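First, the structure itself, so that you have it in front of you.
For this view, one protein chain was removed and the others were kept in their places.
Chain naming follows the written order as A, B and C, and within any one chain the residues start at number 1.
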Amino acid sequence: MTLFIVIFLLTMLVIIALAIVQTTNLFAAAMLAGIFSLTSAMIFFLLDAPDVALTEAAVGAGISTVLFLGALALTAEHERAATAGRLAALAVVVTIAAGLFYTSFDMPRLGDPAAPAHLHVAPWYIEKTPEYIHVPNVVTAVLASFRGYDTLGETFVVFTAGIGVLFLLGQAPVGQPKISPAMTFAGKAGLRHYQIPRVVGRLLIPFILLFALYVQFHGDYGPGGGFQAGVIVAASIVLYALLEGEQQARRILSSGMLKVLAAAGPLVYGFTGVACLLLGGNFLDYSVLSSDPVHGQHLGILVIEAGVGITVTGVLISIFHSFAARGSK
Amino acid sequence: MELLGLYNYWVFAILLMIGFYAVIAKPNLIKKLIGLSIFQSAVFLLYITIGPIENGTAPIFHESVAGRAISNPLPSVLILTAIVVGISTLALGLAIIVRIKEADGAVEENEIRELDRQ
Amino acid sequence: MYYAVIIAILATMVLALARALLGPTVYDRVLAVNMLGTKTVLLIAVVAFFMERPDFLDLALTYALINFIGVLAVLEFFRVRAQRRQAEQKKGS
Partner (left out) sequence: MAMIVDVLSWVLLTVGGFFVLVGGIGALRMPDLYTRMHAASVTDSLGAMLILVALILQAGFTLAAVKLAATLIFLLFTSPTAANALASAALLAGINPGLATPSRQEPRS
C-alpha cells in the first residue's frame, strides 16, 4: 500500500514540476512550488524519513513561499521573454535523461534490504546509538554527535548565507526611488486592517513558539531538532510581521539582536567542541563533558542543537527583514 | 512489480531534467532559481528513496518499533541539513536577483545582456 | 477502512491539484494550495496510524501551523500589489 501511495505522489510531483516550468506567471509558479514541497514532504514521510519531512514542511511550504513572494514584490510578476534555444536545451535534457534511465536498471529496487547502502555503515549506527549515546532518534544521534563536524560546517554555511544576504540587501539602495513603507512587503502596517486573521494569528503565535520549543528539546526522542525548531520560531516571527507590520516586528526583535543570535549559534557550537578539547577529549567528543560518558553525550547534543536552532532563527528572520524592508528606508 | 521498484529513479531523472531545463532554457532569473530548487528536490528524493527497508520503520526507537526492521538513518541526516542550507542559498540567490533588478531594471537574461552591450 | 479514507484524500488532492493548474484566477490557486495543505495534514495523520507510528503526529501539527502562515503571506502580497497599483493610477491620472 505504501509503495502505491508513493508512486501516486511521485507521479503528482512530475505533473507539478512540468506545470511550474510551463507557466509564465511567476506568482503561480511560486504557489505550485509550495504544492511541490508539500507533496515531496509527504513522500519523505512515507519513506521513513519523518525528520526530513518535518524540515521540508517548515521550510518549503512556509519560509520559502514567503521569500519568493518577498522577492516577487521587489522584481516582476510575469516572465516576459520567450524561451531561447528551446530545441538545443531539450536535446541536452533528453539525452541526459536517457542516460539516467539506462543506469536506473542497475540500481537496487525501492526498499530492497540487500541494497549496498544498508549493508556497511548504517547497521553500525543503528546498533551502536543506544549503547554510546542512548537517544531514541538515531538521526539526531548521527547528526549531532557521530557526524558533529559536518553539522558544524552546515551551521557555518547557514551563517555565511545570512551574512551574504545582509551584505547584498542590508544597505539602502543608491539612486532608487524610495517606496513608502505601506507599499513594501509586510512594511509598516502589514495586515492590520484584516481583523479576523489578526486576532486568530495573534492568538496562535504563543502556541507556535511553545511547539517550537517542544520540537527543539524533544528532538532526541522524536522527529525534530535545532534546524526544524529554528525554522518554526522564524515562521512565528514572520507571522507576527505579516500581521502587525515588519517595523513592529523589528521593535520586538531588533536587527542587532538578530545578528547577535545568528553569530551566537556557531560560536556556541564551536566552543562546545573547544570545551571538549580542554577537558581532554577530541573536538566535539561530548563524552568528556560529564563524568558519565552517556550523560556527557546528552549534554553535548542539547547544547549544540540549541546553537543550531539559534543560528537558523537569527539568519532566517534577518533574511526576511532584508527582503521586506528593501527600498523603504 | 520488479520494475515498479525502479519508478523512484525514473521520477528522479525526470525531475532532475525538468529542473535543469528551466535553468538552461528559461531567461527569467527567478524561474531559473525555481528550476534550481526543483533540481535540488530531485536530489533529495534520490537520497531519501535509498533509505527505507521493506516492512521497516523510521529510525526512531519507540515501544511500537520492537522487532521491526529499521530503515537507514544516513540519507535523512544528509538531506535534513541540505534542506536548511538549500533555503539559505535560495535566499542568497533571490537577494542577488533583487540587486540585479535594481541595477539594470530587468530580471530577464536577454534584456540584461542587451543592457550590458550598450 | 484506512484504505478508503486514504484513497478519498488522495483523490481530493488530485482534484485540488487540477484546480491549481486550471486557475483561472490567482485566488483559485491559493485556494488549492490551502486545500492541499489541509489534505496533507489529514493524510499524515491517517498514514501515521496506518504505519503504526502515531508518535509522528508532530508533523501534522507543523503543517497545520505553516500552511496558515503561507496563506497570510499571499494575502499580504496581494495587499502590497493593490496598493502599488493604486499609487500608479494616481500618478497616471
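Criterion: contacts are C-beta pairs under 8 Å (C-beta built on N, C-alpha and C of every residue); 3 or more make two chains touch, one makes a residue touch a chain.
In this text, all values refer to a predicted model and were calculated from it rather than measured experimentally.
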{"item": "Where the missing chain makes contact, among the chains that are shown", "value": "A, C"}
{"item": "Residues of chain A in contact with the chain not shown", "value": "25, 191, 194, 196-197, 200-201, 203-204, 207"}
{"item": "Touch list for chain C against the chain that is not drawn", "value": "1-2, 4-5, 7-9, 11-16, 18-19, 23-28, 30-32, 34-35, 38-39, 41-42, 45-46, 48-49, 54-55, 57-58, 60-61, 64-65, 67-68, 71-72, 75, 78-79, 82"}
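Here, only the chains that are shown with their structure count from here on.
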{"item": "From chain B, the most remote chain by mean C-alpha position", "value": "C"}
{"item": "Chain A-chain B separation of Cα centroids, rounded to whole Å", "value": "12"}
{"item": "Separation of mean Cα positions, chain C and chain B [Å, integer]", "value": "20"}
{"item": "Where chain B touches two or more other chains at once, by residue number", "value": "57-58, 60, 62"}
{"item": "Residue list for chain C, restricted to those that touch at least two other chains", "value": "51, 53, 55-56"}
{"item": "Residues on chain B engaged by chain A in the complex (per definition of touch)", "value": "2, 4-22, 24-28, 30-31, 34-35, 37-38, 41, 44-45, 48-54, 56-62, 69-77, 79-81, 83-92, 94-99, 101-102, 107-111"}
{"item": "Residues of chain A touching chain C in the complex", "value": "1-2, 5, 8, 12, 15-16, 19, 25, 27-28, 31-32, 34-35, 38-39, 41-42, 45-46, 50, 53-54, 57-58, 61-62, 65-66, 69, 72-73, 77, 182-187, 190-191, 194, 197, 201, 204, 208, 211, 214-215, 218, 222-224, 228, 232, 235, 238-239, 242-243"}
{"item": "In the complex with chain A, residue positions of chain C that touch it", "value": "3, 6, 10, 13-14, 17, 20-21, 23, 26, 29-30, 32-33, 36-37, 40, 43-44, 47, 50-51, 53, 55-56, 58-59, 61-63, 65-70, 72-77, 79-81, 83-84, 87"}
